[in-house]
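A single protein chain has been removed from this complex, and every other one stays in its place.
This part shows subunit A:
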Amino acid sequence: MQNNFSNIFVRLVASLGLVLVSGIAAIAQDALTKGVVKDAKTGEPLIGARVQIKGSDKGTVTGIDGSFNLPVEQGQTLVISSLGYTPREIKVAGESVTVSLQEDTKALNEVVVVGYGTQSQKAVSSAVTSVNPEELKGIPAPSPDQLLQGKASGVQISSASGTPGGGIFVRIRGNTSINASNEPLYVVDGVFINNQSLSGLSLGGQTTNPLADLNPADIESIEILKDANATAIYGARGANGVVLITTKRGKTNAGTRINFQTYAGIAKAPKIYETVNAQQEAELINETYRNDGGNPALVPFRPKSEGGLGLPSEQTTYSRIPDVFRTALTQSYDLSASGGGESNRFFLGGGYFKQEGIVKPAAFERFSGRFNYDHLVNNRLTIGTSTTVSYSKRNQSRNDDSAQGVINSALYVPTYLPVFNEDGSYARHSIFDNHLALINNLNIKGESSRLISNLYGEYEVLDGLTFKSSWSLDYNNYSDKVYNNTQISVGLPAGNTSRVDTRLVTLLNEQLLTYNKRFGNDHFLNVLLGNTVQQTRYNTLSLSGRNFPSDNFQEIASSSLQTGSTNSSQNGLISFFSRAGYTFKDRYSVDGSMRADASSRFGAANRWGVFPSLGASWIVSEEAFAQDLPFDLIKLRANIGLTGNQNGINDFASLGLWRAGRNYDGLPGISHQQLANPDLKWETTRQWNVGLDLGLLQNRLKLEANYYNKYTKDLLLEVPVAAKTGFTSVFENLGEISNKGAELNISSTNIARDDFSWTTSLNVARNVNRIEKLPIPINQHSRDWIRMEEGGSVYAFWVYKQLYVDPQTGDAVYDDVDQNGSITVADRQIVANAAPDFFGGLNNQVNYKRFDLCALFYFESGNDILNLNRFFMEHGGTRNGSITYLPGQLDRWQQPGDVTDVPRMTRTGNNYSLPSSRYIEDGSFLRLRLVTLGYTLPAEVLSKYKVSNLRLYVSGTNLWTLTNYSGLDPEVNVAGNNQNVRGIDHAVVPQPRSFQAGLNVTF
């Protein structure tokens, strides 16, 4: 089987090679008439426009710069046509012609970037969302994915925390997997890029975002492919949607434009934590003591003369929380040059970005450069590159689920305990660090070096037939450096340091053969055929040192105990794919695609997966019978397809393995590591999508609606096995998950005058996730707060449901589900869910004369949050002396008759020990995500200074949030490193409120 495929592969690549060679041989030709086809409105070159000599079948298609060469005799007439444009005829006079085509305003005319090419909007049957990041310039985000929040329907995006460069949660149409990845595939200029955090540090569950290596300023457009017909061409990696990022390129014959953009801003936490004061805390501790039967005369806070800690009223409150928050600065500079001559075009850009976190000492800094270049060797052959390099530095800190966290150190420590010892040294209490010691001594650095490059050659073999071969590289090197001195607890007793260098390199070779041809006026055919060979290698080198002579030494070489380790892994993927589309009369389109992938991750028996899709669309409004309807556009779309998923599982998941490094007494040992499953194969997602596009009032009101239904089977599941076997789990294809949902996008041009325009767009999405089959429930997070079980959904909170607090006894009464009179694990139940019922965005854009104003709202509704801060800090006395209280504890039951949901203070019983529903809150929110006000200076003023464009703007983010959530911020997630955990708040850095001022100038 495999040999067979290898043979096919050899033959295919060889024949593609033949095509390439014969193409190069065809370079030498007669002198030609040169021409350029442009968009009449924008002046941009039109790619793929058809140029034909009237009355003959001789013709060609314009290249990437809109140019064509054709042997034409003087006086002959050329017919120039392009999808979405009104065709034009022109008589040839002279050696070169420039033709401008008018947009065909009656129809949808945009070209949409799709997998491995572009498609006319007219012919698209898939759900694809395009976002222009220029619109979102006011958001001071280090990574492009953050800009998409609220802009792309059906795409849920939220930051795990307000830490710059930190992990981002991105879901396109829900979760399809439990143990394999749910992250979309990111493709930058044709390069599949890594978006898995390479940092090897454990920082309380926080992660880093590898997409922060990309400079948002370099990006021209972002397309999000959502349904199966759009993503099936990405086969085994398409199930979670695909994000295509296209970066900026120059323009031929355009001269050189210099662009400079900058902004600077400040950010603050809109709200910081509050705790009880020392007097209240002391009273609560005394109350616990009395309630638990302690002698009232011996409460801990009694006069010092009686051996106590002093009366509650004598306690001093030590404030810590404001110390760790700060007003953080952001600055961003981008300088670029772009342009091109007759046979080349380029974009050269460099950027610098620095952002401080609002909680000390976090910071993110990035240097980036981009070089995009295309060169026309001759009229048929184009070569070029898209290359970006970047170097990012992170200053990191622990937070979230870490007792050594910065917020934790300021938030948890009992307020009556002093910050400094009597001798002036940092006082440390319980398991928490001194917060000042932490922010002054934390030394956790992350450095990411990234090179993403693509080199290509594209050759037009015949009219409409193009062959493209490209070689790509994603080189990602991440270096963690940690030094803990003895001022912080993890550095005790004599300091320690560690360094982890991780390298992930993906090499990709791709061949593409595309054929676009219009036959007569009514038939348009496009066919694409390609193959890729991909290899990914992963290596880590970790070193650590312990025991330093003093805090003055930091290098591993200075330590007395040194250890080192390495790790490596690799995987490969060989794929063949094809897509074909046919459009009749510009109104009926069918298209389909097919991809076959072979992955090294699976056993030989199930190595190949085949992923087909089929779609159709009908532009009803083009029909005669629809001409009287009040619609400018009516388009119906439907498609169905299969996609796969193999990401997120380890490279050798199908093998039975024994691992070395299980050493004893300095001697090398091995023990069992993993159970074999030779039948392991892809997860497969079947998705269908139906859509409706409407245009009304001269297309001033547009509506796009989609309904989708995804069903994923053969989940790559880490299935628990009886531990008596010595193993606890095995990877199996078990379990099924469905996601059904709808997306609605409405955009309206409310006012469209030359000096005044106002557009509004609204998107709303709903996704319903259901775990259809799961052999046994799977619990997540500490204390099993989250449970996935058959019939339930992902992100469901599994707790003991507190019904009420008994007004007579003050004890919590839990739902005794099995009514056996005692509260056991059988009484735990799912009561809430962190996934929203609805989410979306509302954007308003107003342009008045030279002013522009943008206001973007983002909302999530129906998402629940588990407030773990309350679990730990409304502890009812169980953590007295080591953790203080949130003010909510003051509502506790005190005497018979009190009606409250906070039980009486006690260290015993299950009032405060159980994972209770009491800590779950509604996390719905509506947020003013962005407001930008810009002013563009008049051209007549600027021209004196040879400036072609200058825009000044101010913006604010997160200025206003409407929510009932009691924590700092409803956009929160403690465990970014676990994709099955959402909506848990635990000492997380909140989303900052920020103000920016910026300018964008072009010379």
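In this text, a contact is a pair of C-beta atoms (placed from the backbone, for glycine too) under 8 Å apart; a residue touches a chain by one contact, two chains touch by 3 or more; residues count from 1.
We adopt the following convention: contacts and distances are computed from a predicted model.
Enquirer: Assign the chain not included in the display its UniProt protein name, restricting the answer to "ABC transporter permease", "Siroheme decarboxylase NirG subunit", "RagB/SusD domain-containing protein" or "Polar amino acid transport system ATP-binding protein".
Expert: Missing chain, UniProt protein name: "RagB/SusD domain-containing protein".
Enquirer: Tell me which residue among A:S671, A:Q698 or A:N750 touches the hidden chain in the full complex.
Expert: With A:S671, A:Q698 or A:N750 as choices, the missing chain is touched by A:S671.
Enquirer: Going by the contact rule already stated, which one of A:K271, A:R659 or A:R850 would touch the omitted chain in the full complex?
Expert: Touching the chain that is not displayed is residue A:R659.
Enquirer: In the complete assembly, which of A:V79, A:A427, A:A616 or A:L999 touches the absent chain?
Expert: A:A427
Enquirer: For the full complex, which residue in A:R546, A:R579, A:R595 or A:R637 touches the chain that was left out?
Expert: Touching the chain that is not displayed is residue A:R546.
Enquirer: Identify the residue among A:A752, A:I776, A:L803 or A:L962 that touches the chain left out of the display.
Expert: Answer from the full complex: A:I776 touches the omitted chain.
Enquirer: Considering the whole complex rather than only what is displayed, give the residues of subunit A touching the chain that is not shown.
Expert: 2, 6, 9-10, 13-14, 17-18, 20-22, 25, 403, 417-418, 421, 427-433, 489-494, 533-535, 546-547, 561, 563, 567-574, 598-600, 607, 651-652, 655-677, 719-728, 730, 732, 776-777, 779, 782-784, 824-825, 872, 878-879, 882-883, 908, 913
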